[in-house]
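Of the protein chains in this complex, all but one are displayed in their positions.
Labels run A and B following the written order; every chain starts at residue 1.
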Amino acid sequence: MLFTSYEFLAFLAIVLALYYILPKKTQWAVLLAASYAFYALSGIEYLAFIAVTTITSFAAARLMGRVSDGEKRYLEGRGEELSKEEKKAYKAKKKKRRFLILCLALALNFGILAVLKYTAFAVVNVNSLLHTFGAETTLTVPSLILPLGISFYTFQTMGYLIDVYWAKAEAQKNIFKLALFTSFFPQLIQGPISRFSDLAPQLFGEHKFERKNVTYGLQRILWGYFKKLVIADRVLIAVNAAAESPENFGGVYVFLLIILYSVQIYADFTGGIDITIGIAEAMGIRLAENFNRPFSSRSTKEYWNRWHITMGSWFNDYVFNPVSVCRPMLAISKKSRKWFGKKVGKRIPVYLATVITWFLTGLWHGAGWNFIVWGLLNALVIIVSQELEPLYSRFRKRFPRLCASWGYGAFASIRTFLLMGLIRSLDVYRNVPLTFKMWGSIFTKFNLPELLSGGISALGLGLADYIIIVCGCIIMFAVSSLGKERSVRDRLYNRPVLSWCLCGALFVAVILFGAYSVGYDASQFIYNQF
Amino acid sequence: MKKRILITLAAILVICLLLAFLQTLVIPKYADDKTKEGSLVSEYYAEAGGHDVLFVGDCEIYESFVPAVLWEKYGISSYVRGSPQQLVWQSYYLLEEMLEYETPNAVVFNVFSLKYGEPQSEPYNRMTLDGMRWSSSKIDAINASMTDEESFIEYVFPILRFHSRITQLTSQDFKYAFGSPKVSHSGYLMQTGVDPQTDFSKGRTELDYEISDNAWKYLDMMRALCEENGIELILVKAPTNTMKYWWHDEYEEQISEYAEENRLSYYNFIPLAGEIGIDWSTDTYDKGAHLNVYGAEKLTEYFGRILSEDFGIEDRRTDASLSEAWDVRLESYYKERNG
Partner (left out) sequence: MKRIFALLLCFLMIFAVVSCSKDENEEENGGDKGITTSQKSSVSFYVNYKSVKIELGADAKAVISALGTAKSSLSMGNCGGLGTLTKYVYDSLEIYVLASGSTETVDQITLLDDAVQTPEKVSVGSAKDAVISACGNGYSKMTDTSITYTSGSKNLKFTLRDGTVTGIDYLTVS
């Protein structure tokens, strides 16, 4: 079920109504039923997969918990009898056992994800490898189903398991409650990826009907639909037109595409997240923010702290940090310090961890070389900026006033926006050589006159559409700026007439200017396929 | 607290009114020459009741049979309920709806639409269904007609479908926001232009000539409905025959067989065009795809005799009030006809 479907709106209304009508202690059960219903309506054959993840994670966490409890009891009981070495050895043995359980569960669940999502990609690459070496055989590329939200719920649940292993979270004793954590429907399609210790108490708690929560939640949902339907789905028409016939839209069109795609993915993704967070908020549940004015970022590093925040922090906590301090990496660290000297040597493990993390981030986004290259390019930019940091700080010392000026800040933001947009275009063309070719054409093909003399209409949008897009962007920017000091909803909360005027206008705008229904191509949130 | 509730209710009311107003602006008015056929279905209600004969079908029927002629020459009161690409189930549900208003002696159905067994086109669906008043027949018609891209709620709130027109509004949208001008004469859409048919070659090949089960199902339902109400169901095929409107032999065979098996009268006017007196150089406005008023009058006069003599439909010109009503319609008819 798409967020932007009539069925979903009806579903949401029913769920919210039941949530507040039924007794508070059944609220989590209502959410579980709703989440599984939502999942089943999207494809009943998918249920087996999410159930397997839930069951195996539940079992693994309980097992690890049992090992820890056993360890505690044993040490309390026999503590005085044992020597320090014996205690250490015992603890190490238990830790190893928990690690084994964790690895089995991770292997199984990541295995499922890997098999379903990446087998076809692997086989295609094996085939091309075989053909390069002249082999005749062609393996059949399998066609496997990809359950809705598998990337999101797998990562969220594996995060829970790892947290249990690290004793950051307690194993959940009720399998149905864990099932809810895994399948919570608002965040199933595109996140945000939540942490068990943050979400669980809220999810399983009791929530009274609070006018503020419901009002704020509904306002946020409306705002999300505005961004998604009025702006994102409209811009998507032009983006698709340019991406589908790259031979006709080279040169300055690629530059335009970069800007349009940036607007489109921002409005689409943040819009979807607004709907997600708004739904949860209306239920009295606070989900983690996933975006924080990303286009105001002045560097790539800052950008990744403001864009898809929960994914970044998931990879940071569960991949980058562990990889940085794992034994093989420490060994590499020692060796590289020996071979390359301390200065260079200490950077190598960090950069290696960065590359691994970004390789996996790219791969998580999709089974394609374009996603992998996307990830690696991000890693490259981060590493290069790190290397150039001494140069930057010298520059900042020499020109302190310039660097503090508004103009320089704007320059840095625009630079980051364009750089990130350029790299992101790998997602549009879906083909690495083609993308590089299109980047080249920005500098080699001079077709600005063609664009200005009506060529732009070939992208499928009329003047009215561009006016709507520009107005939409201005509204997004205004709301974002106003919200810096004090959130817009806070400002409106005690001014009902103004609040209704603005929300009413927004609602009418969504109905009237939304790019939905016959005549506009149906489009899913970009992150739906993950 | 009370103040908040009042403000909330007032706000919701204002929003609904605003949306209702915007809806009247964006729905198509079907008032220009090209699209006026979209207005046909809704014009029935002004004349509903008391007809001897009801015609249902697609563009072939509403451009071939002239109620004004049937009244003037034979005293038969009739109405043509047709719309562009009106599919057989749409004809069925429109007939079912009309029988809530009246019970005629005969129903005439043009068989051309039987070649379509599946929902075809969203714009044509809209032209047929939006003009219906809400009833169980309309609900059934919508459900039977929706293509994959359509949703029922978009028929309940047409603004959801037509909102994209907000950037394409014309003066007509404002002028006719609360009602489109009348385009038909008792459902007959007059065409006074002349564009002769010169190409008599066989029309284009079609993918499948077998009339589908779904189409037969609705024809059976129409037959049953007429039988239940003591109405004579007459099948006809308009005399036009060209290019994409070609009436293939395979269709003719299936219909003839059906009519024979079910003891229905079936008139294929294509081979009778000569006898009717149709001259393809003067009687068509679009190279033979449809008749213009001159051809339609000839066909109606021919068919009226059949209705009167073979089906015994009475001459009701002695009915004073009916005569008065028809005098007005005739006046309007000849006003347009003679320009």
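By our rule, a residue touches a chain if its C-beta (ideal position, glycine included) is under 8 Å from a C-beta of that chain, and two chains touch if they have at least 3 such contacts.
Note that this is a predicted model, so its numbers are computed, not measured.
Peer 1: Decide which residue listed in A:144, A:259 or A:467 touches the omitted chain of the complex.
Peer 2: Selected residue, touching the omitted chain: A:144.
Peer 1: Where the complex has a chain not shown, which of A:297, A:370 or A:413 is the residue touching it?
Peer 2: Final answer for the missing-chain contact: A:370.
Peer 1: Looking at the whole complex, which of A:115, A:129, A:331 or A:384 touches the chain that is not displayed?
Peer 2: Touching the chain that is not displayed is residue A:115.
Peer 1: Over the whole complex, note the residues of chain B touching the chain we left out.
Peer 2: Residues of chain B in contact with the hidden chain: 32, 34-35, 37-38, 58-59, 84-85, 120-121, 123-124, 127, 199, 204-208, 242-244, 286-287, 289.
By definition in this document, only the chains that are shown with their structure count from here on.
Peer 1: How about chain B: which of its residues touch chain A in the complex?
Peer 2: So the residues of chain B touching chain A come out as 3-4, 7-8, 11, 14-15, 18-19, 22, 122, 149-151, 153-154, 159-161, 163-164, 166-167.
Peer 1: What residues on chain A touch chain B, complex-wise?
Peer 2: My answer: residues 6, 462, 464-465, 468, 496-497, 500-501, 504, 507-508, 511-520, 522.
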